[in-house]
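All protein chains of the complex are present and in place, except for one that has been dropped.
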Amino acid sequence: MTLLELSGVTASYGPVQVLDGVSLTVPEGGSVGILGANGAGKTTTLRAISGTVRTGGRISFAGRDIRGLRPDQVAALGVAHVPEGRGTLAQLTVRENLRVGAYLRKSRKAIAEDLDYCLDLFPQLQDRIGSRAAALSGGEQQMLAVARAFMAKPKLLLLDEASLGLAPSTAKSVYAAIRRLRLESGIAMLVVEQNANLAFSIVDSATVLETGRNVLTGSSAELKGMDEIRRAYLGG
Amino acid sequence: MGTLSSVGRRRPAHFRNRWLRPALIVVVAVVLIAAPLGLPAFANQTLVRVGVYAVAVLGLNIVMGYTGQVNLGQIFFVGLGAYVTAYGVTQGWNILLVFLAACAIAGLVGLLVALAAARLGGLAIAMVTIALPIVGVPLAKRLSDVTGGSQGISASFSNAPDWSGLFTDQWQYYIVLLVTAAAFLLARQLMRGKYGRAFSVVRANEAVAMSMGISPYRTKVLAFTIASIFGGASGFLYLAAVQYTSPETLSFGHSISLVAAMVIGGGGSILGSLIGGAYYVFVPQWTNTIDPNFTTVSQGVILLAVLFLLPEGLVSLPRVVRRLTRRATARPALKNPPQSTPAQPPTMEAAPEGLETTERHDRS
Partner (left out) sequence: MGTFIQLVVDGLSTGSIYAALALAIVLVNQATGLINFAQGGIAVLSAYIAFEFVRLGLPLILAILLAIVASFFLGALVERFLIRRFERGDQDTAVVVTIGLLTLVTGICALIWGYNNQQFPSLFPLTSVDVLGAVVSVRSLATTGTILVIMAVLQVLFLRTKLGLALRAVADNPGSAAFSGLPVGRLLMVGWGLAAALGAIAGVLVGPQLTLTPGMLDTALVYALAAVILGGLDSPIGAVVAAWAIGILENLVSVYVPFIGHDLKIAVPFALIFVILIVRPQGLFGRKVVVRV
């Protein structure tokens, strides 16, 4: 079952065309990566899905056309976007950030259980549960952002450059936690990542974008084997 | 580009002819100089008042339209200039000295206010300047030795001297014309030079200004001081025209009217300041004749209408009309030609949530 489908999606910021016909699908429970250099349109693709940039083309989620919906409406359908730069609610505490994540949910019990799960997934957050988010380190903020997105119990998680600005070891542990999250919850994911090694650790397949278009698509195994990918993204 | 600023727009096509511009300037100059000789006294007096407030609005524009600092106290400096002028005249000072004193004292006070207020950043200048007229009125009433208290001061220095062969209204006109023209030319030169550029950068993004080596604090202080000097000059002209000043001159309501006049005329535009001055003189007068109670409401409605429909002020009207007609003729197939004023995205709800949805930069 296809959960998310993009078909010929275009987007522009004013006169600048950033997406020029991007297509991809994410199956239910599947995990797809978006690779590419800076400026290729990876982040814009995620923004197109979550409704923060105006687009052309077709975007459907769980069979419904979601183009033109507001970001909060898209979120209500089960899409959780962890933006580039984390988007943590800086003046709120860690606990409050997580509670905001669960805003649309009703069951107090289930929310409490998921909160405990998040703290188990990211033990560093447990230590900082009462601190303001602004006081957290980059890695901790990234974990908080992912945890907050998870608290919404989404069907699809949009992850934008989760390794940005993090030390390699921190990025690795963040990705390890995300991998565990995926295995234990079966959440579908669309992962934008410049570091292809990290991306391949959590995605089944990927598409490579260049100047707003798909240039290469395939399973992780296939792509990892290709010379171009190895040279451009995996360090030869 | 902000809505209060039309800085940097292209000159329309018909101004590109090399000879047209200087010829136009000469014609305008001749008309301005010859006009009072033919016009009735009342018309001259009205034009004089337009000049007075145009200078005040121009000063306001420098600190608010160009530098983006909301100044709710400009009328205070006008009043201050008027009071200094009245005092100087009653003391028998040389008129040139009086003019300089009006400008200098207003500028000095402006400098002091700015030095404190500009430190806060953000809307602090707006929040502080609101106090100026509100403190100014009781202060003017209290210092009655100097200001004549609630009664105000009468001072007349602009009666036409015999050797000129002119009537008083004509003589006043020339005084005002001289100062107003000088003020506008000075402002134009400033805004086109490095100061104008510094003002624009600080307005757009203070962090970027800092990275360019421009100190936002100093720039704001400078802009505010210049605005106060222009305010003082306007006060001098006010006294020349009205020959009387009182605490009422610098009341809070007038301050708001000046801001409204600036926005309606055209923020960030030299010509817009002139239109603003004219608006200030004509429109409230006109609405008062319809119904005094109606004036305030209409002022509010007009200001809001301009902000929504024509944010760069009346001065941008020709440009907007041209753009609308060009779009209508270029694409007749379009059922609803898009508005040329700030693009309204189809779903307004998207505005606060979206990160990039409403790009207010794409104005054309």
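For reference, chains read A and B in written order, and residue numbers begin at 1 within each chain.
To be clear about the criterion, a contact is a pair of C-beta atoms (placed from the backbone, for glycine too) under 8 Å apart; a residue touches a chain by one contact, two chains touch by 3 or more.
Predicted, not measured: the structure shown is a model, and the values here were computed from it.
Touch with the chain that is not drawn comes from one residue among A:5, A:72 or A:204, which is A:72. Among the residues B:108, B:126 or B:186, only B:126 touches the chain that is left out of the figure. Annotation: of B:39, B:139, B:160 or B:271, B:139 touches the absent chain (contact as defined above). By the touch rule set out above, subunit B reaches the unshown chain at residues 2-4, 64, 68-70, 72, 116-117, 119-124, 126-128, 130-131, 134-135, 138-139, 141-142, 203, 205-208, 211, 252, 256, 259-260, 263, 293-301, 303-304, 307-308, 311, 342, 344, 348-349, 351-355, 358, 360. Touching the omitted chain from subunit A are residues 50, 52, 70-72, 75-76, 80-83, 87-92, 96, 99-101, 103-104, 148-149, 152.
Keep this in mind: only the chains that are shown with their structure count from here on.
For the pair subunit A and subunit B, the distance between mean C-alpha positions equals 50 Å.
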